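Notes follow the structure.
The other protein chains are all here in position, but one chain of the complex has been omitted.
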Amino acid sequence: MTSVVELELVVNGLVMGSIIALGAMGLTLLYGNLKFAHIAHGDFMTIAAYLVLFIISVPLSNIGLKAIGLGPFTFGYPLLVALPFAVLIAAFAAVLLDLGVYRRLRNRGSGTVVMAMASLGVAIALRGLVQIIWGGDIQQYPRMSKLFFKLPMDVRIPPDALFIAGIALVVTISLHLLLTKTKIGKAMRATADNVDLARVTGINTEIVILWTWVIGAGLAAVAGVLLAVFQAQLLPIMGWKFLIPLFSAVILGGIGNPYGAFWGAMIVGVSAEVATQWINPSYKPAIAFAILIVVLLLRPRGIFGVRD
Amino acid sequence: MIDLLGIVDYGVGWAVVAGIYAVFTLGLNVHWGFTGLFNIGIAGFFAIGAYTSALLTTPSPDTALFEDFVFGGDLPSRLGVLNLGIDLWFVIALLAAATACGIIAFAIGFLTIRLKEDYLAITTLGIAETIRLVFLNEGWLANGSRGLYNIPKYLGGLVHPEHYNYLYLIVVLLVLGFLYIAVSRAINSPWGRVLKAIREDEMTAQASGKNVALFKLQAFVVGACIMGVGGALYAHNIRFVSPITFDPLMATFVIWAMLMVGGSGNNKGAILGSFIVWGIWAGTQFLPGFLSDPNIRLLMIGVLIVGVMLFKPGGILGEERRFSNRVT
Partner (left out) sequence: MSVLEINDVTAGYGDAAILRGVSATVNSGELVTVIGPNGSGKSTLMKTVLGLLTPTDGQILFENESIVGNSPETIVRKGISYVPQSSNVFPSLTIRENLEMGAFLRQGDSGPRISEILDLFPDLHGKQKETAGRLSGGQRQMLALARALMLDPNLLLLDEPTAGLAPMMIDSVFERVKEINDSGIAIMLVEQNAKDALSISDRAYVLAAGQNQLEGKGEELLHDPEVARLYLGG
């Protein structure tokens, strides 16, 4: 007999999983196409979350858009207005970074670890930027408390969680359509499969890489904002801390495979929540890490890895 | 005259920290500079080294106040070695710190060193966070978030507390000098040459019959032991450790910046980089206006790493060239 508490943990885990999924799907595409671990991925989430905070609290607030508590949710529609801007800025920044940093290293023939190292530098700089502009203290989006929803079987869930799951679903489906229906999307999957073959087939891998940045950073931006909504707080270190679940999901799903990353994220999200039944909840990141280690040992190519 | 003394005192305190960082940078050089192991969880080894030494030497806090803390080490009084004339406990604690890091590194490395190189980065990141969580949550082990304080000074009875930094600087430089010689010798030995060969071209090293995984594991353990020594030196300098001490910035990123700036693959560069970056770090405090904002340093460290990779991949000194350049 499953208790209500356990069900609530599972539901929470699925919501957390969908946030992880948004980050991990972009991260795995980047990993697959650029062949290095993009360590600044978490800090892209952070900076996007803060950008939304800025857009809500300065320009939108100045023109009188200060609403909070849209429908059943804690936040107001200004957040929805700000989100696309944050996504665009993050995508633009990622493209600039590729042109200024990663492409130069790529053209020099730098190895995967050197590229990852550079992204570590970017991660540190991004976090520095966040702390310089917004300080190190906990911040919040303007919000008002709302009653929890009651789902069937007495499961209680914050309404924001439904919003998060809904956005994650829409974005995931859009990504799926992009990857399977558009030429650039298919080229992205092809490049993730085999960069060398993609090049000799005539695929312009540099263009593919730029699109991968746009999508990867855009997805990270959405994930960052949703994480800030779900946790009802923003912290400069929030994205860095998220790296462990992100990479766990990516490796679980097989590097370069966004579908695998999606399911990997759900597994990581749910197991970390459910494990809090027995383990001190502050060990959640360690649980994601433990899953990662087990997968690395048993199936280094991931659970959903493709045979080459 | 008094001002001058004050400046010298400040300088000595600064040099102690720079020297301790140089120990970490040497350890990282064994990992990254010589073997190509991408460790972004230095903070984990930093913490293990610092806590091990602190636990072994620090008297338990008042149990009436901290009832969940039961581990309390205080090796010196238990062994009765306080009066040995020389503070032997310090050497033992230092060795224990190195050993503890070595054991942890062996366990991690044994499990993951065979995997793709950048997996190690993610693994070390996870280990560092897990270690931090353990020290934070397990109050019985190391007093949780309140941390350990009153960590004893090495040879603290010998000199007046005001001048203690001078003595400790000598201790740090002796340890650093010993490690520098040891690492340099090891790297120029046949063992070190195999490490470099692995870093340059793992396939070829494998093909020529070297047990690549074993060599990598050895390098990982050795580097981690050195980091453990650094952690212990740090704990006895600051005399307080808590989980907050080991945030990624101060305990991982700064060390990376030091190695990159000085020149990875070069032990002199590692030490030079530590003093330069720590100099910039300390110097920015005296900058006017918003430039003295500590967060500027975070940005600076990041930009420094990226800048070095782009424009001076070898760092200031570059690698002592016996093999081809690692970045290009």
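Think of it as A and B in the order they're written, each chain with its own count starting at 1.
Keep this in mind: a residue touches a chain if its C-beta (ideal position, glycine included) is under 8 Å from a C-beta of that chain, and two chains touch if they have at least 3 such contacts.
Computed from a prediction, not measured in an experiment: that's the story for all the values here.
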item: Chains in view touching the one left out; value: A
item: Omitted-chain contact residue, chosen from A:L88, A:A190, A:A232 or A:V274; value: A:A190
item: Option from A:S61, A:N204 or A:S282 whose C-beta touches the chain left out; value: A:N204
item: Chain A, residues in touch with the chain not shown (by the definition above); value: 183, 186-187, 189-190, 192-194, 196-205, 257, 306-308
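In the analysis below, only the chains that are shown with their structure count from here on.
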item: Euclidean distance of C-alpha centroids - chain A vs chain B, Å; value: 32
item: In the complex with chain A, residue positions of chain B that touch it; value: 36, 38, 40, 111-112, 115-119, 121-123, 125-127, 129-130, 133, 136-137, 248-249, 253, 256, 260, 293, 295-306, 309-310, 313, 327-328
item: Chain B contact footprint on chain A (complex, rising order); value: 36-37, 39, 101, 104-105, 108-110, 112-114, 116-118, 120-129, 131-132, 135-136, 240-241, 243-244, 247, 251, 280, 282-283, 285-286, 288-289, 292-293, 296-297, 300
